[in-house]
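Heads up, one of the protein chains got dropped from this complex, but the rest are sitting where they should.
Chain IDs A, B and C follow the sequence of writing; residue 1 opens each chain.
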Amino acid sequence: MSDSSAAAAHPPGLAHHFESYEQQKHSSFLGMWLFLVQEVMFFGGLFVVYVTYRSLYGDAFAAGSRQLDVMIGAVNTTVLLISSFTMVIAVTAAKKGNRKWIVYGLLLTILFGGIFLGVKYFEYGAKWQHHLVPGPYFEWHGEGVGRPVEIFFCLYFAMTGMHALHMVVGIGIMLFMLRPAWRGKWTPQNHNFVEGFGLYWHFVDIVWIFLFPFLYLIGLATH
Amino acid sequence: MSTREYDVAPDPGLPKSHYLNAAHGLKSWLLTTDHKRIGILYLLSITFFFLLGGIYAIAIRLELLTPAGDMVQPDTYNRLFTMHGVLMIFFFLIPSIPAALGNFVIPLMIGAKDVAFPKLNLASWYMYLIGASLTMWALFHGGVDTGWTFYTPFSTTYSNTYVAAVAVGIFVNGFSGIFTGINFMVTIHRMRAPGMTWFRLPLFIWAHYATSLIMVLGTPVLAITIVLVALERLLKFGFFDPALGGDPVLFQHLFWFYSHPAVYIMILPSMGVISEIIAAFARKPVFGYKFVAFASMGIAVIGFIVWGHHLFVSSQSLYAGLIFSILTMLVAVPSAVKVFNWMATLYRGSIEYSTPMFYALGFIGLFTIGGLTGLMLATTGIDVHVHDTYFVVAHFHYIMVGGALMGYLGGLHYWWPKITGRMYPGFWSHLSAGVIFLGFNLTFFPQFILGYLGMPRRYHAYPEEFQVLNILSTAGASILAVGYVIPLVYFIWSLKYGEVAGKNPWGAVGLEWQTASPPPEHNFEEIPEADFEPYEYVEGPPSERPYRYSRSEA
Amino acid sequence: MSPEFSLFPEQASTIASKVDALYFFALAMSAFFSLLIAVVIFFFFIRFRRRHAGEVGARAHGSMMLEVVWSVIPLVITMVLFVWGAVIFIEMKTVPEDATEYFATAKQWMWKFQHPEGQREINTLHVPLGETIKLTMTSEDVIHSFFVPAFRVKQDVVPGRYTTVWFEASKTGRYHLFCTEYCGSHHSRMIGWVTVMDPDDYQAWLAGGAPAEAPKDLGATLFEQHICNTCHLEDGSGRGPSLVGIYGQETRFTDGTTGIRDDDYLRQSILTPASQVVEGYLQIMPTYQGQLSEVSLLQLISYVKSLGGAPGAETSAEASAESTGESPE
Partner (left out) sequence: MSEHHSLKPYVFVLVGLLILTWVTYGAALWDFGHPWSDLVALLIAMTKASLVVVFFMHVKGATPLIKMAAVGGFFWLLIFGAFVLADVLTRPGMLEFL
């Protein structure tokens, strides 16, 4: 984040156009939060589509939902929540300037994120085998008609896919963070990047907190 | 005629070192993080797309000269108006004022060295470029024929043009807007110079704050909607095609949730420009400053909950139609507040006849007509008849060309001396403003009549009884084209031959006028302090006018 | 044949003059404000031009009173527009009970109409003067829009659902019919005519056409062909519910929700029966998706409607029932 040209008069880690660490910190947090607001609306579009079709095709969505394995979903939710916690470890360590624990925190988060994605990978594979991937391969033999159930799976893949994509990006960024973290780039004065990234990771977690009941649980009570 | 008689102490020449000559070479431009240079990059890009979109418009008008569809094939015509709309909206008007002029002057106006995230700013231009390239790629392969609104299931199932490529192009370009919006909001919150309180901000800044809000809250919805369209098109995911179980009207909700607020992305910055120009050339604080400022915010907020007025006849429920109608009406109030406050600002002003001022007056008149006809469209009982006719086409060109584009040109003429350090010729600029005004009205006024007569839009051929009015419209468009070419020429001319402008050729109040023209690389020699109220014009001969706020000049 | 150049569209329906009255009001209001603003600006522009170089404007910062005035006036005017517009809009969207039902299916790039008496037409529609006509419309492909400028009515025609539009022609003549929702290559050729005839001429025209069966009778045939009658017995003793008298009535589904049996519901019941299963029945009805054309569907539905139901529902059935001597209900 340093700008070489104007760095002369400026303390390290403070970009040339900022007057103080304080200003830089507030700016980067506000920027990050606005980015997350943007993300809320982005996923929000999907949620609105979901809510619309859920109100149009209630039974079919329940039927589609029953095709998902609730246990896997619940375990994965747990894994993801734990990864949020390990992210907190990294951020707290960054505040203290404890570079060892920043790295451990990140590694743990990568680990749990990876487990989550691994499980998702097998879930997707199973859907493929059962012909539940929308499109020409889709086949529906359960109760209800195929079309609305297919829409459920369209949404299932769009929503979880978009979520997984965000996790892949997040894990990628964390891998890049390991080296600077180990080298002690982030200090108690300046660790905006770690904290900002933490916000991102927690946001991705929040998305899943909604996806889990919407996709996995809605069919449990009926039948 | 020189309009600058009061500029008593003309600078001997351009400042020795400024942002344009601070570094040289193509790389220094392509990798710049200087908001002023990025503004220039945007300026060049949007000008290109405006001309391209304009050429499409000319082709449309030529085809419509005769009732028979005799100039181009129907499919070609459909691509013409689609590409015209897509280029003009997404690649010209939405980025026009914010990304080009806003980028340049916002940090100057609030006394900052740069925007909060300079690299993000550059990234936004590259996003724009990538998006534009994808669209151009589709264009070279024949373009798209869905209309700029991409209604499903036509766009997802029936069109056999490069819908997905343009969709991805608009998707990527959307992030350019989001980045700009985030950048502006943080900049305005966090980068203000000492003393620059919220109610000392120029109204241009307020307008951009409101605009950025829309960009951040609205654009992502368009992005995800486009992803769904692409998924449906490429993988047969049935989100919107009824044959796949989807709901086509849902697409319209999602699309207009962004695209209606987007029209305020186009007009609010223009309104900001108008406030600046009117204050500067009437030498008077903007009347009802706070009301004008809050009107911007009001328009942005209310503007988000009126999108259903595009769906009155779409089979949206009657109940929803009525809700959207009444909410749409409410937007008229803050808009009216602005117009009336501008008029009150002129009252007892000291009005200078200058090119930016002519554009500003043109804006007020044409925006009013566009806005009032917008109200007719918002009136459900009338909209049923005129929906998707030329009445709508006339409405939005009045606002977008007569309003937003005039505001953009006004702003360009207003800040051109700041951007380049040079003036443009007075005579030619007055002339072109007049030609544009006349040509514009001749082009689009007949379309109101056509629309009420019932001529549907997006028609390649039309019944004969509509021809007379169409001829008028085409004639107007050719005058309009001439009007747009004139500034193109004299702006380029002025880069080399224009009179040196000096710091503050208009004698305007505002931090951006307190630094050299063109400004130095880091905007100000020393951090300015804003210890003055907005638009504080003080009596006195210009040479000894006590600009209390300008430390360096005092 | 082609109408003369004019600046104002003909009024040929009962609603047209109401729309025009509102339009003129809005127009006058707009013209007033546009002119007012233009004149005032011009006046200020001349009156307050700069007299000498150092001059500045008066230091007026605002006036609460003025702000209130020029907020309230537009608010009031727009509310008048809203209410007046809404009254007309609601009238346009509420089909009168005595309307005769015609059918329209749109496809790229043509209009297909069917009269209650069975006549079919393409791109032209003949209607009798003074009768309230309800068009039930659907599309076979993309969205189209039914627009007759002289009637001031317009309604999108959406695939996968039924939309309706109604009008009562008030003047005989031939009026343009346009498709106003962009629908692909020949959108601009998807135009036709609505011919309004004196009722007597209309009868003569009907008689002159090829004898045709009414949609509901065609529907009755389809009902047998597609073995609907094996499950849906009139007395309700079959595996499916009786369809007699159900139209427009409320029903409960197995998931506890309820719904009104309107056209869209019937269509959904036939195409995707499992999406809403009627309480007390098993989900055994097969889907007819892909087996019935939009036209056949309309006929089946009009047959089901002819079996009676909520008041106002079977109007078209009643009208035609008289001629066949069959009594609804």
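Before moving on, here are some points about what is shown:
The rule we apply is simple: contacts are C-beta pairs under 8 Å (C-beta built on N, C-alpha and C of every residue); 3 or more make two chains touch, one makes a residue touch a chain.
Please read these numbers as outputs of a predicted model, since none were measured by experiment.
One chain is not depicted; across the entire complex it touches A, B, C.
Considering the full assembly, B:Phe257 is the residue among B:Tyr56, B:Tyr128 or B:Phe257 that touches the omitted chain.
Among A:Gly13, A:Gly58 or A:Pro148, only A:Gly58 touches the chain left out of the display. Contact with the omitted chain, checked across A:Leu36, A:Ile102, A:Leu132 or A:Ile171, is made by A:Leu36. From the options B:Ser28, B:Asn160, B:Thr197 or B:Ser317, the residue with contact to the chain not on display is B:Ser317. By the touch definition given at the top, chain B reaches the unshown chain through residues 189, 217, 221, 249-250, 253, 257, 304-305, 307-308, 311, 315-320, 323-324.
For chain C, the residues in touch with the chain missing from this view are 250, 255-260, 262, 264-265.
With the whole complex as reference, residues 26, 29-30, 33-34, 36-41, 44, 47-48, 51-52, 54-56, 58, 70, 74, 77-78, 81-82, 84-85, 87-89, 92, 95-96, 198-199, 202-203, 205-206, 209-210, 212-214, 217-218, 220-222 of chain A touch the missing chain.
By our rule, only the chains that are shown with their structure count from here on.
The interface with the greater number of C-beta contacts, when A-C is set against B-C, is B-C. Averaged C-alpha coordinates give centres for chain B and chain C that are 37 Å from one another.
Chain A and chain C have CA centres that are 45 Å apart. Multi-chain contact residues of chain B, defined as those touching 2 or more other chains: 245, 247. Residue positions 272 of chain C each touch two or more of the other chains. Across the complex, chain A meets chain C through its residues 57-60, 62, 143-145, 147-148, 222. Across the interface of their complex, chain A is touched by residues 33, 112-118, 120, 178, 181-183, 185-186, 189-191, 216-221, 223-225, 227-228, 231, 235-239, 244-247, 250, 253-254, 522, 527 of chain B. On chain B, the positions that touch chain C within their shared complex are 5-6, 69, 74-75, 78, 145-147, 151, 153-154, 157-159, 242-243, 245, 247-249, 282-285, 287-291, 312-315, 318, 321-322, 325-326, 329-330, 332-333, 336-337, 339-341, 343-353, 361, 364-365, 368-369, 372-373, 375-376, 378-385, 387-389, 449, 452-454, 456-465, 467-468, 537-542, 545.
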